[in-house]
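One protein chain omitted, others in place.
What follows is chain A.
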Amino acid sequence: MGGRGRHRLMALAAAWLLGGCEAPSAPPAPTADALVEGVALVATGVAPGALRLPDDHAAHPRQGGELWRLQAKLEVAGDRPQLFTLGIVRLNLGRPSRPQSSAWSSDALLWGWSARLGPDGPGLAQRRARATLGLAGAALSPARVWVRDWGLALGPGRPPWRLVFEDAEGTRLVLGGSRPALGLARLGETLGVEATTAGLQGYLLSGLTVAGRLVVAGRARPVTGQAWFEHLWGGGEGGTGAGAGLRLTRLTLQLDDARTLACVELRRAEAGGRPIPGCVLVDAAAQVHRFRRRELRLEPLEGGARPARWRLEIPAVALAVELTPWDDALETIAPGVAVRVAGRAEGRVIEGWGWVESIGPGQRRRGEGE
């Protein structure tokens, strides 16, 4: 992202700072921009840097924007499951600093939000702080990112993973799993290009199990569940801001047979052109399978810039599922839409859950006039 991109980031960050305590009305656009640019730049074929964990768990100060996020389905004994998402965004406010070994010293804003959707109804919480004030930050060893009382510990550098989220109210979620990290370049490859670029990098840890307790309105309840975690960064040096005019949709789906599907669809924001989908399937044995445009069918079942109803078919693995919104309430408070997955895989009925996020210019919330 060049100077133009950085101005966009700063304007957005300033808007949030000045925005008071209201729930933010837009998804974290800087990451969205970075994502779109990353995919657009994929086409120039610059090889991405190799993933270096545990270092890459921590912040990337030279990059303009960054996102740590976990998404989970939590089971509470004797109740309906709830979907839970937690994200922490870091935004550079000043010039990116030189890389540092332990943390970073540039002027950065951290913004965290969590959204819950379940028996107690929807719930949103958020935290914001400037990193320079010490109220927020990211440390390398042990890898950790925090905003006020929220802390996310990350590690180690290779599976089995152990990630812990904690807040001052007493919520504590421990995530574990042993599948290898999926580099974002793999997802870029599904779009039919060799490699992704410095424009956007990241990784996905899929097939995680969750155990711990969730505290809501002072009431603590033990929870178990499934989750994935991802960490994306981009918008730093080397980009060109070429993403304008494209809309990227990401669909991350957890199937109840332990498989995870990470799909992307790139399409022109204006009418016309052909959508370009691609998927990565991580199976229960942690094998990664990639499917390109011509090997799958992915189509929205409703109009609008941010559809939540989709059909996905991958004939090679006899998979055909439909996505429907999990609950219409959540989309207004979290970026993206939580979805239920239902369909068939190799003749068996299959279910699951996931998130669908569409980012790009001219985006509107679902239901707004198109």
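FYI, a contact is a pair of C-beta atoms (placed from the backbone, for glycine too) under 8 Å apart; a residue touches a chain by one contact, two chains touch by 3 or more; residues count from 1.
Note that contacts and distances are computed from a predicted model.
Q: The chain that is not shown, which UniProt protein name from "ABC transporter ATP-binding protein", "C-type cytochrome", "Protein-glutamate O-methyltransferase CheR" or "NADP-reducing hydrogenase subunit HndD" does it carry?
A: The UniProt record for the chain left out of view names it "C-type cytochrome".
Q: Given the contact definition stated above, which residue among A:R130, A:R268, A:R311 or A:R340 touches the chain not shown here?
A: A:R268
Q: Which listed residue (A:P54, A:G245 or A:G304) would be found touching the missing chain in the intact complex?
A: The missing chain is touched by A:G245.
Q: In the whole complex, not just what's shown, which of A:R90, A:H231, A:R293 or A:R306 touches the removed chain?
A: A:R293
Q: Consider the whole complex, including the chain that is not shown, and state which of A:L109, A:A136, A:A227 or A:I276 touches that chain.
A: Selected residue, touching the omitted chain: A:I276.
Q: Could I get the residues of chain A that touch the absent chain, sorted low to high?
A: So the residues of chain A touching the unseen chain are 39-46, 189, 191-194, 240-246, 266, 268, 272-274, 276, 290, 292-294.
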